[in-house]
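Of the protein chains in this complex, all but one are displayed in their positions.
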Amino acid sequence: MNRKLVLWLPFALMAALLIAFLAGLSNSPEKVIVSQMVGQPLPEFAAGPAITGQAGAATADFRDGKPRLLNVFASWCVPCVAEIPMLMELKANGAEVVGVAVHDNSTDLGRFLAENGNPYSRIGLDQGGRAQIALGSAGVPETFVVDGTGKIIYQHIGVVTEADKAKLLAMLGVTK
Amino acid sequence: MIAEAGLAALWLAATMALLQLVLGALVLSRGQTSLGRAVAPVAVIQAALVSIAFACLVAVFVRSDMSVLLVAANSHSAKPMIYKIAGTWGNHEGSMLLWVTILGLAGATIALFERTLRADTKLATLSAQAAIALGFYAFLLFASNPFTRISGVIEGAGLNPLLQDPGLAFHPPTLYAGYVGMSAAFSFAVGALITRDVGPTFARAMRPWILGAWILLTIGITAGSYWAYYTLGWGGWWFWDPVENASLMPWLAATALLHSVTVLATRDGLRTWTIMLAVLAFSMSMVGTFLVRSGILTSVHSFAVDPQRGLFILGLLTVYITGAMALFAIRAGTIAEGNRFELVSREAALVINNLILTVVLVVVLAGTLYPLILESINGDKISVGAPYFNSVAGPLAVVLMLLLAAGPLMRWRSDRPRALIDRMAPALFAGATMLLLLAAFGGTIGYLPLVGLVAAAVVGVASIAPLWKRDLKRAPLFTWGMVLAHFGCAVSIAGMASDAAFTKENMVSVAVNETREVGPFAVTLLGVRERPGPNYQILEAVLSISKSATGAPFQMTPQLHAFTQPQMTTNQAAIKTFWNGQLYLTLGENSDGDKFLLRMWWKPFVTFIWLGGALIALGGALSLLGRVRRDIWKKQAAPAIGPVEAPA
Partner (left out) sequence: MRLVPLLFAAMLVCAGPVYGQDLADVSLSDPRQEAEALALMDSIRCVVCQGQPISGSNADLAGDMRRLIRERIAAGDKPEAVRAMLVGKYGDWVTFRPQVKPATLPLWLVPLLALLAGGWLVSRRIGRRRS
């Protein structure tokens, strides 16, 4: 090979590296871990009742043909508070929201629901993150859409806002 | 007023750097030598001004002047004084100012003390130094002004508790000084490319800077590793984390450079390769700074995340590196090839050592950056961590160890393989003995730790071989340095392999007065108590430990520190060092009624990792001292030409 060409090789390699950096800067710095369970049947989980007077949540509850939202949340999670009014509104529009509370306890949950309202039809207290891991959920809040056949068709990561409302209702088939 | 004075000094320093660059360029292009005499004083004035700016920043931190944005965002008036001072560089702007301050001081040192280099090469070197500094001044003044004022703040936000640690207070300055030392080596290389003055004299002028930078990087990495080990509280000492890799990459390049510059200084070989490595080592320092400062990669240690600044550093990186690489491509062709050598020769061992070090560098670079590249190509997110690096770089490191054992025992230019094997015999015997011992008593250990321990035995014995049959008093200081550094490598590898092979771990849940065992120790929880610390609350477990054989019990107290500004809990491991390892105990965060979590490790010979690192740095320091002393002595006697070192 030509010696001149060899001498330009480091230049080319470095230029390639710098282009990679430039591309890397446009990647989102906050890595969002998307669940691989989207498109798959809702995995088996059973989370017992979180508060007295309301049923827990389990896979079996999603097999009756009705699409539902599955909201992974926690009483210690600040953004979850902001999300409650929107979940209430979705409920008012005919959506059923099943809650799974992670790393939580009944006392704190009771206070949280009393202060912010309770949009949930059922709330499961997830023991040891089993349901969360089964769902492939990496944080709170996250909202899954489960269709009538018990399949996860969508995952929303972060707070549900006004902008997501129409899309979620359409997926649930309860457009008003 | 102090902040305004600092900003003014910074502007003036930047002006001086510009003047230094313009003067240098004028002299080099037009040959106006009368102007050339002004360059060195300008470099010294620039260093003085930037030092004043840095002193001003330290002063506002010491006085907890909350009207300065940087102080308000990173300090707190209730903080101990040492962390107020360390807070100066515990943030983005301050660390960049420290960077450029050290750079200015390095330039002044070259201007004042460098006398062996040809006058035009020295001038070109100082100009290159000014060009680098100018970029950083621009970065500070336009994108990260450390002296910005703010009003209405009464109390500061505090410094990340993890960073409130005496070791860490001096860790970044050490690494930065190392990076800057590499920038000096880079400036020398650029200067030599401009004046086509690549030869042994140039190599000898550049070598102290490489050695100095390499020593600081070694200390920085070793100290950083120990810091991670005792603060993170999980017994790990190296995570192949992007920030760690960012400090490892310049070190690998600097290690290769250190060895190739020796060939250039002694045998006038590897001319272009040495220049290439100098550019590469500085590039890696810049890449390291970029990776840490841009927040482009997710890291345990990510402090400052700002893509805008990342873009600015990337711009600087592009200008310097592609500029230097282009200069290299254009000029290196005109540099005459150096002396050749045979396959069995010390040059060949050093060249292959360089090759392996560079490939390890490529592995670290690929592993660190490929996830980033893949994500920007198709959005796939992958993680590359310890399993990849250990399995790919590990075998390369073993080859490197064997070269390290054989290299110093070889003659320059050409050697006889039989003679080499004779000289290696004691080392190979030591390796075989180690292998037998491990097979007999080692239990089941992994392949890589096994090979590592055997290689450590070989290197340990081979490394001191250059001193055999020599009058120890007359052996030059740099030979002692080399021996010590190579022996340090053996010690460090032994520590790593031993930690991987023999560590005993036990994680337990215990109530008061219950006893659990880890390795040869029995650990009893005597009680848990709470007390206030300087700016945090302490939860402390009192443990009584007895070694099964000897029996005399002693106490250890792992702690949790709960900080309020900002709110965060840190783990303070209790570590007790024995001659043959460390007992490492931490208190878990989830206490449940009267049950407490303890994480316990017995790590045989783990201290060897950092002991080895310290020996490597010490060896480098001896070598540096020996070289500088010999150069001074030589200058006083007569300007000698030809080989400096006798064959071993």
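For clarity, chains are labelled A and B in written order, and residue numbers in each chain start from 1.
Everything that follows uses one rule, which is that a contact is a pair of C-beta atoms (placed from the backbone, for glycine too) under 8 Å apart; a residue touches a chain by one contact, two chains touch by 3 or more.
Predicted, not measured: the structure shown is a model, and the values here were computed from it.
Note that the undisplayed chain, when the full complex is considered, contacts A, B.
Of the candidate positions A:79, A:94 or A:129, contact with the unshown chain belongs to A:129. The residue from B:188, B:239 or B:563 that touches the chain not shown here is B:239. One chain of the complex is left out; on chain A, the residues touching it are 6, 31, 33-37, 52, 102-107, 127-130, 132-136, 138-139. Not every partner is drawn; the one left out touches chain B at residues 232, 234, 236, 239, 241-242, 298-302, 339-343, 348, 351-352, 355, 358-359, 362-363, 366-367, 370, 374, 378, 380-388, 392, 413-414, 505-509, 569, 571, 588-592, 595, 597, 599.
Going forward, only the chains that are shown with their structure count from here on.
With centres set at the average Cα position, the gap from chain A to chain B is 41 Å.
On the side of chain B, the complex with chain A involves touching residues 272, 276, 279-280, 283, 287, 290, 294-298, 305, 307, 310-311, 314, 317-318, 321-322, 325-326, 328-329, 332-333, 365, 369, 372-373, 375-376, 381. Contact residues of chain A toward chain B in the complex are 3-4, 7-8, 10-11, 14-15, 17-18, 20-27, 29, 31, 33.
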